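Of the protein chains in this complex, all but one are displayed in their positions.
Going in written order, the chains are labelled A, B and C, and every chain counts its residues from 1.
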Amino acid sequence: MIVIMKKNATPVQLSNVIARIEGMGCQAHVSQGEERTLVGIIGNGRPLDRERIEQLDGVEKTMPILKPFKRASREFHPQDTHVKVGDVVFGGNEVVLVAGPCAVESIDQMREIAHAVKASGARMLRGGAYKPRTSPYSFQGLGEEGLRILAQVKKEVGLPVVTEATDPELVPLVTSHADVVQVGARNMQNFALLHAVGEAQRPVLLKRGMMSTIEELLMAAEYILSHGNDRVILCERGIRTFEPYTRNTLDINAVPLLKQLTHLPVIVDPSHGTGKWELVESVSRAAIAAGADGLIVEVHAHPEQAVSDGAQSLKPERFDALAESLRGIAAAVGRKL
Amino acid sequence: MIVIMKKNATPVQLSNVIARIEGMGCQAHVSQGEERTLVGIIGNGRPLDRERIEQLDGVEKTMPILKPFKRASREFHPQDTHVKVGDVVFGGNEVVLVAGPCAVESIDQMREIAHAVKASGARMLRGGAYKPRTSPYSFQGLGEEGLRILAQVKKEVGLPVVTEATDPELVPLVTSHADVVQVGARNMQNFALLHAVGEAQRPVLLKRGMMSTIEELLMAAEYILSHGNDRVILCERGIRTFEPYTRNTLDINAVPLLKQLTHLPVIVDPSHGTGKWELVESVSRAAIAAGADGLIVEVHAHPEQAVSDGAQSLKPERFDALAESLRGIAAAVGRKL
Amino acid sequence: MIVIMKKNATPVQLSNVIARIEGMGCQAHVSQGEERTLVGIIGNGRPLDRERIEQLDGVEKTMPILKPFKRASREFHPQDTHVKVGDVVFGGNEVVLVAGPCAVESIDQMREIAHAVKASGARMLRGGAYKPRTSPYSFQGLGEEGLRILAQVKKEVGLPVVTEATDPELVPLVTSHADVVQVGARNMQNFALLHAVGEAQRPVLLKRGMMSTIEELLMAAEYILSHGNDRVILCERGIRTFEPYTRNTLDINAVPLLKQLTHLPVIVDPSHGTGKWELVESVSRAAIAAGADGLIVEVHAHPEQAVSDGAQSLKPERFDALAESLRGIAAAVGRKL
Partner (left out) sequence: MIVIMKKNATPVQLSNVIARIEGMGCQAHVSQGEERTLVGIIGNGRPLDRERIEQLDGVEKTMPILKPFKRASREFHPQDTHVKVGDVVFGGNEVVLVAGPCAVESIDQMREIAHAVKASGARMLRGGAYKPRTSPYSFQGLGEEGLRILAQVKKEVGLPVVTEATDPELVPLVTSHADVVQVGARNMQNFALLHAVGEAQRPVLLKRGMMSTIEELLMAAEYILSHGNDRVILCERGIRTFEPYTRNTLDINAVPLLKQLTHLPVIVDPSHGTGKWELVESVSRAAIAAGADGLIVEVHAHPEQAVSDGAQSLKPERFDALAESLRGIAAAVGRKL
């Protein structure tokens, strides 16, 4: 960390800064510049608290040198992490398709979709039992009944399932029915939930918050990793911007950037990332071309009857065509699907 | 709600839309425009699901006519709601100051600050026992020990206290020690937590998420109100924008807008709203001038030693000067402090 | 356009609204809803002025039904527009690569880069002679000397050139040396400049402003088209968001969305869209996979000596590898490069 002193900082203020740094068990390294005095802090291996320094008299600001995430960083762990879910591997050479409806509505609905998406090449089934909804008057999910349907369809169709936990106390129940537990975008900084899924030692699908930076996403992953659970799959699902034509702006830059910054697998949700099914196919191709390790796509046999997210759901036949077209893209970037 | 048909929609598609509307127990009202056919939906008193309609063939889009919040709206409840906490009233003629440190650090720290801010005119004490932090390596709060300190200082100094609950299961514990339970910005759409504080039937301080629209804030309030708990104080605390000089951009427009849209009291957090103590005083004056019902301000006797948010905390003597200057502003808008 | 009356609007207010609409030469069509009265306006073929209605007493708001752009819309002109520049066609089956340095620095620099990018498959050369720079102390471009260099290199190497005009009065000079005139992101709503390039009747590369919506981009194109100049190539180059790791957030959704909304060709600038050369290749592949008609890429033989944008410039050998990898992506989406 570097401390930048104010232009008119006094020698006494500088001495105080140095004393504070040394009091933290670190070394101070003073550079007298043309217009400013800088103090470099040589650390003791533990994270530094910038704020403690920034308040001192005579300090203009501090600047971090190192990134704040460690376990999630590629510097710490250079090789790609492979997250295995049954015989499916996220982060390897294969591009993995996850598909299913926004919400679990009934056993028949799930069965129909599961068979269809499996036939098209999906390797995991999605479906929400607990739905975080903006309005208290919207459908909130089938809850435990939804989990039972997922477990039943999983057994019948032979696809692992991912579903969201919205409350720390639901984590044991969710993990007893599902293979992967999802932390949704709205809960990316629900730290109690991050602790709970960290402790659960089960694979986690961590979605980027709609207004969270890439660094905050990696810090959220760090919460889970710090519990010794490194089976974390990151998901870019669009961020909130000023553009009103689309529900979110899918941050395609995040895909190669995350692959550089972290060893964790990175998948993309083109359904929430666009909010319009007409855009899902193009953006899915873009995600794979950009290096994503997989996709999570909303598919519904009857989108016009879906209880939620119908506008961004593909019909099974379109999903089938999409999967087919993705094979060419995957091959062009040296991967298979 | 209005349904806009595509330019080339067929008569069969239009009939299907009408049938779907009538199947929902509503009436359809067709208008043939120059370039588009519109279908108005005359409702049956229950919220409509736009998505169910939007997926139908031939539909271009739907547009809502009514706002999605009801109990929180001024149309539903024209008079200002007064939220009483002991003898303090939020939403009345008095402008209420809430002050205290970001985090509870020790009984001595809280006692010193509490006496100081009370002397300056603060009517409620703030202090975090459970701290949501971006990094797992940062101080996470004293937890239950922090709650006990708050309860003790409350008794000694005679100020009611507000503190944050970060997990639904903490709500009973928090409400047993504190007068007002805070739902923090990162948890504004933690619906499990909103349910829990709704059921607790205690006053709630609901902070706007840094990524949330005003409508989403009111929908979050609606979750609490729908449990029959209407003691909700809203708090504008800055939103995330592209501007890097400040931690957040305080949305001053939100103050008069919320006062028009809702009957609930609205206070402002200038500390998080700016992230810099040098800006807190000016922005506090702005908030009261804009019609806020109060402020929640971070005050620390020794900001340079604060475990968090020191950079945005006022020293007690500056808070005292601020409170004094606010009296003039309050008077200028016909209120007292 | 639809007018929504306030809940408590009076019959007199409604009559005034109807009178105003009829006074504008339109028809009013009243629908009495459960909670609101709506008035549909059936137009006279000319654009309506929402504001004139929105101010009337008793009006809550107005909602447009039609999109505000006409000549740029696919409804108006269903077939793809092909913009021909010499023997290069934008908007056809071929994916077109445009490459070159941020700024023209010297004849030797341009010659070296032009030969290299042509050999790799680029079909047009870019290079800025007039540079809009945030700081008055930064290099502002070689000006007319830069234009002469571009014209000379164009002749020697046999590639058409695109360069930016930053002032309406420069347009004749720029078009006398270059094949395509660029309107840069900062000037997307410089309406005097849009008029000037519209009148010039030369191909225009119109970059989306970093702060502009897709609708505003199409309205800017509409300015040019309204002068009878329909040789407009649109360019997505990243928008400003809260994410600090990248210079801009490339809006990949914009590619398929623009292809649906408009008949104009759409290319992508992955250099400004990311700001980091390490991300340019992945994002270039994404753009082609998403359906872009081409790319404009910053290439510099010695990025570390570039006077501007070196951090986002590819070296010629990397550009060559990129072009090679793009051929596979183009083939996978049924196009050639």
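Everything that follows uses one rule, which is that a contact is a pair of C-beta atoms (placed from the backbone, for glycine too) under 8 Å apart; a residue touches a chain by one contact, two chains touch by 3 or more.
On a predicted model such as this, the values are computed, not experimentally measured, just so you know.
Student: Given that one chain is not shown, which residue among B:Gln13, B:Thr213 or B:Gln305 touches it?
Tutor: B:Thr213
Student: Tell me which of B:Val12, B:Ala119 or B:Ala332 is the one touching the absent chain.
Tutor: Residue touching the chain left out of view: B:Ala332.
Student: One chain isn't shown here. Among B:Met63, B:Val89 or B:Leu257, which residue touches it?
Tutor: B:Leu257
Student: Decide which residue listed in C:Ser73, C:Thr166 or C:Thr262 touches the omitted chain of the complex.
Tutor: C:Thr166
Student: Give me the subunit A residues in contact with the hidden chain, please.
Tutor: 2, 4, 7, 29, 31, 33-36, 38, 40, 42-43, 45, 63, 65-66, 75, 211, 240-242, 244
Student: For subunit B, which residues lie in contact with the unshown chain of the complex?
Tutor: On the subunit B side, contact with the omitted chain comes from 211, 213-215, 239, 241-246, 249-257, 260, 273-274, 276, 278-279, 281-283, 285-291, 325, 328-329, 331-333.
Student: Name every residue on subunit C in touch with the hidden partner chain.
Tutor: Interface with the chain not displayed, on the subunit C side: 47, 49, 51-52, 54-57, 68, 132-138, 140, 166-169, 186-187, 189-192, 210-211, 216, 219, 222-223, 226, 240, 303-311.
Please note the rule applied: only the chains that are shown with their structure count from here on.
Student: Note whether the interface between subunit B and subunit C is symmetric in residue numbering, meaning over half of all numbers used appear on both sides, and answer same or different.
Tutor: Mostly the same residues form this interface, as more than half of the numbers used are common to both chains.
Student: Among all chains, whose Cα centre is located farthest from the one for subunit C?
Tutor: B
Student: Between subunit A and subunit B, tell me the centre distance in angstrom, where each centre is the average of that chain's C-alpha atoms.
Tutor: Distance between chain centres: 26 Å.
Student: Could you give the separation in Å between the centres of subunit A and subunit C, each centre being the mean of its C-alpha atoms?
Tutor: It comes to 31 Å between the two C-alpha centres.
Student: Between subunit B and subunit C, tell me the centre distance in angstrom, where each centre is the average of that chain's C-alpha atoms.
Tutor: Computed value for the inter-centroid distance: 39 Å.
Student: Give the residues of subunit C touching no fewer than two other chains, as numbers and ranges.
Tutor: Within subunit C, the residues that touch at least two other chains are 241-242, 244.
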